[in-house]
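Notes for the one structure printed next.
Showing chain A:
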Amino acid sequence: MKRLKKIIIICGHYGSGKTNFAVNLAVDLRKQGYPVTLTDMDIVNPYFRSSDHSEMLDSKGIKVIAPVYANTNLDAPAIPAEMYSAFDRSGYSLFDMGGDDAGATVMGQFFRNITGKEYDMLYVINGKRAMIENVHDAAEMLYSIESASRLKATYIVNNTHLKDYTDAKTILESMEYAEKVSEAVNLPILCTTYPVSMIKEQEISATGGIITQHLYPVEVFVKTPWEVN
Partner candidate 1 sequence: MAKVLMKGNEALAEAAIMAGCRHFFGYPITPQTELAAYMAKKMPKIGGVYLQAESEIAAINMVLGASAAGKRAMTSSSSPGISLKSEGISYIAGSDLPAVIVNVQRGGPGLGGIQPSQADYWQATRATGHGDFHLMVYAPSTVQEMTDLVALAFDNADKYRMPVMILSDGMLGQMMEPVELKTANATDCPIEKPWAACGHRNSRPHNVINSLYLTPQALEELVKKRYEKYEVIKKEEQMADEYLTDDADIILVAYGASSRICRTAVNTARKEGIKAGLIRPITLWPYPAKYIEKHIAHAKAFLCVEMSMGQMVDDVRLCVNGRKPVAFYGRTGGIIPAPDEVLNEIRKLTGGVK
Partner candidate 2 sequence: MAVVFQKPQALLDVPFTYCPGCTHGIIHRLVAETIDELGIEGHTVGVAPVGCSVMNYNFFACDMVQAPHGRAPAVATGLKRAIPENIVFTYQGDGDLAAIGTAETVHAAVRGENITVVFVNNAIYGMTGGQMAPTSLPNQVTQTTPYGRDTSYSGHPIRVCEMLATLEGTALAQRVSVDNVKNVQNAKKAIKKAFTYQIEKRGFSIVEVLSTCPTNWGLDAQESLQWLRDNMIPYYPLGVYKDVGGTTK
Partner candidate 3 sequence: MAKAIIDETKCKGCGLCVAACPRKILVLSPDKINSKGYRPAQVVDQSKCTGCASCAIMCPDVAITVER
């Protein structure tokens, strides 16, 4: 996969799989030996957020910064002081933004902290996700995220999946969707993910289709409480 800038912002539609991708990327970068900070910027969503995985991330030596009341019973979007310094940390600093333009709006206030710095903003898409499953909507969504966050995306991450129904065909077929979105918004595709616990890379090639994108295996961290290993 292409080498990314030190500041990595992950954005996308609600439920496109931003959080799961962010956690995977953080774990990978840490494995490569870099210091990694993962900031949970989602103050919109009450559940299923990257800070849910603090313990695991912590154990791997990844620093997690979360909103003050994340995972509590209080519904107040308070930004901790630490978040302001997250842009100046050594190593990789990942920001898991909230979904949609609503979640991206939170990023707007950090505009000054980012100005002048190099960053990558990854737009996570899922071709099976209602409301962005057509290319036009996926493009519109990116534009509203960009305008709310005052930042420009640099790559597309094709994170198409259908939870338990995901198979090799789902992944292969999603590449065409990703190409179209890529064309529509004029951004390169960083990778196409696949859930490594469910599908092997060979199975995707075995479908007979042409793999045009970098395949990136992801573990499924974001789970419901009844999904046990």
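Selection rule: all candidates are chains of the complex that A comes from, given by their letters.
Here is the rule we use: contacts are C-beta pairs under 8 Å (C-beta built on N, C-alpha and C of every residue); 3 or more make two chains touch, one makes a residue touch a chain; residues count from 1.
Quantities reported herein were computed from a predicted structural model and do not represent experimental measurements.
Chemist: For chain A in this complex, which listed candidate touches it: 1, 2 or 3?
Modeler: The touching one is 1.
Chemist: Which of the residues in chain A come into contact with candidate 1 in the complex?
Modeler: For chain A paired with candidate 1, touching residues are 14-15, 45-48, 72-75, 102, 126, 128-131, 133, 161-165, 224-228.
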